[in-house]
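A short worksheet on the structure shown next.
Removed from the display is one protein chain of the complex; every other protein chain stays in position.
Moving on to chain A:
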Amino acid sequence: MKRTSTLLLACFLVALPLVVLLLWTVATQWLYPALVPQQFGGKVLGQMLQEPNFWPAVLNSFVIALATTVVTLLIAMPAAKVLATQHFMSQRLLTFMIYLPFILPAIAIVTSTQMLFIQWHLTGTFTGIILSHTYFTLPYAMQIILESYRKMGQGYALTAKSLGAKPWQILRTITWPLMAPGIATAAGLTFIVSLSQYLPTFFIGGGKIMTLPLILLPYANNGRFGLASAYSVVFLLVTMIGVLLLKQLIGGWHHGLRN
């Protein structure tokens, strides 16, 4: 009973700030010391929709996160396949290498690669931003996909091969169905991580390419609670749409095969 009330309390503490955030998006007047807004309305939402940067930021965020997810998976899947069964370096060194982006300060990596990206004319471009996001999302994706490869093992694929299956048959009927849940999780996480990046988008994009965090941060910093909350809700909606879409795309193929 005591444990359940602790869990209830924890959930209440999680929910409270979220409710306040939602209330700020629909409040037209909420002066101190009122506990709930004095007036409700769609004024803040209308104001946000009329901002010239709103739709570009939503679209840019979505496109960059989706492209980062594709690039991250295309890089992580073959790399994880090799690394899951490799014997040329110690497992500990490999883990350390994959996790280094979690350890090294983002601001140090972003600002020094920015100097290289300037030389290569990648600053202010989508390519530059997507590549810099991929650096930050790779450890998350590698962690999950490596784990999936290790769990699957090589047994099934080897059995199929010795029974005469062709490589694409093995991929289509064995590897992909077994890997799909892990890949869908990795894709969703990559999308979320890419969408919330501020520093790489700011420094590599050079302020030319607007995304949701780039608009949200100054509003939050200046205490523009209404607008900042409205952008936050849009942000969360874009996250949900992206994650569900990726799950459908990756999981869908998997289910299609089964039937």
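Convention: a residue touches a chain if its C-beta (ideal position, glycine included) is under 8 Å from a C-beta of that chain, and two chains touch if they have at least 3 such contacts; residues count from 1.
Here, contacts and distances are computed from a predicted model.
Peer 1: Of the options "Rieske 2Fe-2S family protein", "Ferritin", "Coenzyme PQQ synthesis protein D (PqqD)" or "ABC transporter, permease protein", which is the UniProt protein name for the chain that has been left out of view?
Peer 2: "ABC transporter, permease protein"
Peer 1: Determine which one of A:M179, A:L195, A:I209 or A:I250 touches the chain that has been left out.
Peer 2: The single option touching the absent chain is A:L195.
Peer 1: In the full complex, which bits of chain A touch the chain not displayed? Write them out.
Peer 2: Counting only chain A, the missing chain is touched by 3-4, 6-8, 10-11, 13-18, 20-21, 24, 32-35, 74-76, 78-79, 81-83, 86, 88, 97-109, 111-113, 115-116, 131, 134-135, 138, 142, 192, 195-196, 198-199, 203, 213, 216-217, 220-221, 223, 225, 228-229, 232, 235-236, 239.
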